[in-house]
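Data first, discussion second: the structure below is written as structure tokens.
One protein chain omitted, others in place.
Let's look at subunit A:
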Amino acid sequence: MEFLYSLFSFFYQFGDAFAFLVLSACGLAVIFGMMGVINLAHGEFILCGAYVSTSATHMGVPLPIAIALGSLAAGIAGMIVEVVVIRPLYKRPLDTIVATWGISMIVTQGTLIVLGTTMAGSGTPFGSFSVGDYSYSIYRIVLMVMALVTLAALWLMFTKTRFGILARATIQVPHVAEALGVNTNLIYSLTFGLGAALAGLAGGLYAPTMTLVPTMGAAFMVEAFVTVVVGGADIFLGTAPAAVVLGFIKASLTSWQGQLAGQIGMLIAVIIVIRILPRGISGKILKERA
């Protein structure tokens, strides 16, 4: 019995690390992995989702709708950013670093000036449950489920819907897509907005469990970038397996030697993976398939 408790505990921790990696990385996987824009403002889309959803909760909106509102707000913000700043920079990926970094600083400092140093949290819902000696938060199970739901929804969207097919066509061969009558500008905007909305979703989902401060996006950045870099360009063949591998390493090392070991282990794993698989896990899989 003791063994089963420990096993459950391990799976819970692994699921928790996996959910955090998937949810923080999904939006970046679309914007950086697919579209090739090195988006250093990723954390600020997360911030946007978190602040909007928490404000909505304070106004009495139920949490699921509040999270959807946060995601929507981040998506709209993303589309505006795409039209105003990113559009001229698609052929200059290095310049997107500077532009998005600038946006990140403006948003962080602007939030600090306009909304102050902190926003009161909404509190984690649902309470806790116990297995053996340990007690667990129910909401974190919800986060794990949401990570899987998000992956499934993205898979359906990119393989089964017209938008998904147009988006993939536009990003792979923009000129041919354009010649076939696709409004590629619109597709770029919508895809970028989708990435931002996914970031906003992560923000909305994690907002009840975290400190709400203007710099909160930074807490997601390292995990998001390493997951996308390890995963490579494809969300399903890349981001998901990368999150499984990194989540496993992080959870086992953290339970064995603490947070510091977890962080170090995860980053060493990243170095090893990009050394042997320069195009990430999905690059390896796709190459073998071809």
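Observations, loosely collected:
Just so we're on the same page, contacts are C-beta pairs under 8 Å (C-beta built on N, C-alpha and C of every residue); 3 or more make two chains touch, one makes a residue touch a chain; residues count from 1.
Operating definition for what follows: contacts and distances are computed from a predicted model.
According to its UniProt record, the chain left out of view corresponds to "Urea ABC transporter substrate-binding protein" among "Carbon-monoxide dehydrogenase medium subunit", "Thioredoxin family protein", "Urea ABC transporter substrate-binding protein" or "Pyruvate ferredoxin oxidoreductase alpha subunit". Of the listed positions A:16, A:82 or A:234, the one in contact with the omitted chain in the full complex is A:16. Considering the full assembly, A:262 is the residue among A:49, A:195, A:262 or A:280 that touches the omitted chain. When the full complex is taken into account, the listed residue touching the unshown chain is A:216, out of A:202, A:216 or A:233. Considering the complete assembly, subunit A touches the hidden chain via residues 9, 12-13, 16-17, 20, 108-109, 112, 116-118, 120-124, 126-128, 130, 133-137, 139-140, 208-211, 213-216, 218-219, 251, 254-255, 258-260, 262-263.
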